[in-house]
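Please find one structure pasted underneath; my questions will follow.
The complex appears here minus one protein chain, its other protein chains still in place.
Chains: A and B, in written order; residue numbering restarts at 1 for each.
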Amino acid sequence: MTKPKSKLEDSKPVWLIFYCLFGLGLFLTMLLQGADIALFNPKGLIAGEQRNLIILTTVVMLLIAVPTIFLFYFFAWKYRETNDKATYDPHTRHGKLFMFTVWAIPSVFMVVLGSIMWTSTHKLAPQKPIASDVKPLTIQVVATRWKWIFIYPEEKIATVNFVQIPIDTPVTFQLTADEAPMSSFWIPHLSGQLYAMTGHVNHLNLMADTSGDYPGSSAEINGAGFAGMKFIARVSSKTIYDSWVQDIRTNSSSLSSTEYDRLISPSENNPAAFYALAETDLYDKVVMKYSGSHDHQANDDQTDNNHAQNHHMEHE
Amino acid sequence: MKEFLLGKLDGHALPHEWFTIGGSVAFVLLGLFVVLVLTRLKRWKWLWNEWLTSVDPKKIGIMYFLAAGFMLVRGGLDAIMIWLQQAISVDGSQGYLSADHFQQVFTAHGNIMVFFVAMGFIFGLINYIVPLQIGARDLASPFLNTLGFWLYIAGILMINMFFLLGGEYAATGWLAVAPLSGPEFSPGVGVDYLIWSLQISGVGTTLGAINFIMTILKMRAPGMTLWKMPLFTWGSLCSMIMAATVFPLLTATLFLLFLDRSFGTHFFTTGGGGDPMMYTNLIWMWGHPEVYILVIPAYGLFGEIVSTFSRKRVASYTANVLGLIGVSVFALSVWLHHFFTMGAGADINSFFGLMTIIIAVPTTVLVFVWIATMYKGRIRFTNPMLWFLGFMGVFATGGISGVMLGFPPADFQLHNSLFLVAHFHSNVIGGVLFGIFAGITYWFPKIAGFKLNQRIGRYAFWCWIAGFCLSFIPMYILGLMGATRRLDHYDSSTGWQPLYVMMLVGGFVIATGVALQIVQIIASAIEKRRLRDTTGDPWDGRSLEWATPSPAPFYNFAAIPQVTSRDAFWEMKKQGLPKPVYEDIVMPKNTAAGIYISILAFLAGFGFVWDIFWLAGLSILGIIICVIVRTFNEHTEYTIPAAEVEKLEEARARATKAADAHKVADTGEDMGLREFIKVVLKWAWDVIRNKRWRTW
Partner (left out) sequence: MAHMVTALEKSHEEKVATDRVMFGFWVYLMTDLLMFAILFAVYAVLHGNTMGGPSDRDLFSLPLALGETLILLTSSFTCGLGMIAARLGKKNQVLVWFGLTFVLGLMFLGLEFREFAEFIHEGHTLTVNAFLSSFFALVGTHGLHITSGLIWLGVTLAFVWARGLNAHMVRKLALLSLFWHFLDIVWIFIFTIVYLRAFV
């Protein structure tokens, strides 16, 4: 069974692959000139930590992946049939040492990665309030079909598809949903995402460190208007933020219950809107609307909520 | 009365969108063509007796391949439609699909690719190869096997019904996550089609899994202990045990979703005390292992391919098998990593994160074993080996990105983004699909009796690799730029459009690869005489499937082989093959019960989709009657006397000798594309000039 020497078995294709990959890389670099790679361009504390973690894990993984992949292709190449110089030994023994090594190497890596995971997961838990000297800001978020409603309970204002926060201030987003499927609240420049679900309150803490406008969206599919469920997260200085709040409180119409009902009925690609808040317990009503009768779910969340609040106190 | 007879079904359901009308027309034309050809060639009876009612796992395997191949094209068209929409729908433009249609397309793409392409191919391979590898003549329950296959076909029919008859498909994503899939947010029939398509084929999968567990554990050739089983059989065993474990969960979950939708219960609804988060948990308890059900047989067959083409036994069989088992066990305990973002505490998240990265340990062990197998081997770069080498590169990216996604804080950023989509496509295309292609090229001579054209196969391979890079490298980057998956339109200010266009281009390159694979099969058939495998052992193989002629006779082995070691056939070849002693062979009779039950299951599902409850009820009654008739039929087997077996074997030997005499010397390279086009044009010219269609 002597096969004719196939084209693959001279080294041309190997170089061809390299050239192609190199070309692709070059092309992509040109394409991405000036593009904003959000995850590598964080504008806040949490997003920054998350970027560092992504890079760290990749580097650790590459420490094992690169030699492995290299060895894989190197052996495939070296022991090719047409290479007369390579030894052929079908009786190579792979004994206990081999067995030990193949299990030990990845296990050691996983211990390293595992400890990184444990600490980073606890450190970057979205529920965890951010320690800071500045008084934290709480924003209540309601995902509806298909827009985001932001309620500022203390400032007594509400906005739609637009949220503004002061720079270097810890912000707690309390996420829930009303008359909507699960949605995912995501501002890539500032922090990772968390789900907004009816009857539940999820806490997402973040802190911005650079002024600017950052895109936010729903990352989880939730119906026809999914792609248009976007908002702008504006980070500004405390003074600009304060005058913005003042402006809305005095110049915008108030968020009546009829207006709220209009907001939660389905509509797509909504522009930003601003309201003064009439009912301060609007958010609690929205959450309680979905509780079961023994209301253990809502209670759990409520205690969770209080818990988080207490943490805030401690930090303050 | 009309409501009773037709349920929700009325004229509005009929296809009225250009792509559903186009789809219906294409399906109907294709069907007409097949009917015409069969009638013209008087092949109906042959088709029914030899194929449709067959209980031979080899024939069922081939039917799986055909159906899955067809569905690969169907799902691939969906992929192109998705990318086309995303490449053009910027700013004011809505593209050419509405949001709802776009969402239906990607949902169908996901369901078809997982359930009907990957599962179909894997079941095809297991059907054809596992009985041969363990030296069995048949499966433990041939009837369950045809039933499983026909339920799979019923599932295919169901998922395509929205084309043929109309209505709509689910617009919820492939897992139909609640509450989006509930009656409140998806009132149409789309989700019902999804439920019943998956439910019917899922039951088929459970039955198939039970059958293969029985077969592998109870029907191995004498002497083949568990620790002497070939690796693909090991992979299949692990995979089938997982399938039998998790598919019941899918059945139960979809059943509850069906109750929510059709009977107004409150399992996963937002109101009435329902708990949508529970659906997410339940569906992923099935959904995560499902991916491993697909990839573990592929891991197994890679072990065999690398060993065969390195001319060396696998470096550490024990480590390899433990690796397969390890992956299967850990895969059952990681489902929560699909929704770290749901807001569980850090302890729960990091536990499931740890379990997730632990899977990387047995997987890495497998890679090390493959490397050590190549070490000091003599490696032949045949096509199966090429797919294996390609697999490694693609799969490594998928693995690395997978570990990144396993870190909850990183997952908060990467989840639901195109990074995630690129990750699982790396694993599913690189691991599952390349594994399937490697397996099919490897075993093709056993299945068809001739080898596949290597040259065009190489072209196809490079198209797949290039297309994959062009499509999925930009996809990873898009994810890092903050692009979420499933967007039907976006703003140009994001700067994403060039990358989306690149993905579309990559899609066309992959499509070229698929086309070349079809060309490859045709070209091989043209050169059948030169590529014929008369030995039964074209690759100098190591396991039992090569001990029988190609294609294998319907009874697999004239005499059941006696196994004494791993790499059973390799040892046999060294010691010289024993002269077979023939004995009576008991084989199962063909049965159409599987077809009848599946038709009824389809009708029942259809009834439930459109609320035609009399149809559903009658169909279920029919199924019960069919099952009773079948199970109390005691005459399901027949015996071939030893003398008859000997006669068949001698006839085969004579035919092989004759073929050997006529065999064109296997010199030179296989037919290339240019030559292929020449041959096809020549044939077409001949047909036209001599008006040959008159004799068809």
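In this text, a residue touches a chain if its C-beta (ideal position, glycine included) is under 8 Å from a C-beta of that chain, and two chains touch if they have at least 3 such contacts.
Quantities reported herein were computed from a predicted structural model and do not represent experimental measurements.
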Chain not shown: contacting residue from B:78, B:275 or B:411: B:275
Option touching the unshown chain, where B:5, B:41, B:577 or B:624 are the choices: B:624
Residue among B:38, B:217, B:291 or B:559 that touches the chain left out of view: B:217
Per the touch definition above, residue among B:248, B:553 or B:672 touching the missing chain: B:248
Hidden partner interface residues of chain B, rising order: 140-141, 206, 210-211, 213-214, 217-219, 244-245, 247-249, 251-253, 255-256, 259, 263-267, 272-275, 278, 282, 586, 624, 628, 631-632, 634
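Criterion: only the chains that are shown with their structure count from here on.
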Interchain centroid distance [CA atoms averaged], chain A/chain B, Å: 33
Residue ranges of chain B in contact with chain A within the complex: 98-100, 103, 171-173, 177-180, 185, 270-271, 273, 275-277, 280, 310-313, 315-316, 318-319, 339, 341-343, 345-347, 349-350, 353-354, 357-358, 360-361, 364-365, 367-372, 374-381, 386, 389, 392-393, 396, 399-400, 403-404, 406-417, 454, 458, 466, 469-470, 473-474, 477, 479-482, 484-490, 494-495, 498-499, 502, 540, 667-669
Residues of chain A touching chain B in the complex: 1, 3-4, 6-9, 20-21, 24, 28, 31-32, 34-40, 47, 49-51, 53-54, 57-58, 61-62, 64-65, 68-69, 71-73, 75-76, 79-81, 86-90, 92, 94, 98-99, 101-103, 105-107, 109-110, 113-114, 116-118, 120-128, 179-182, 184, 186, 188-189, 191-195, 197-200, 202-203, 215, 217-228, 268, 290, 292-293, 297
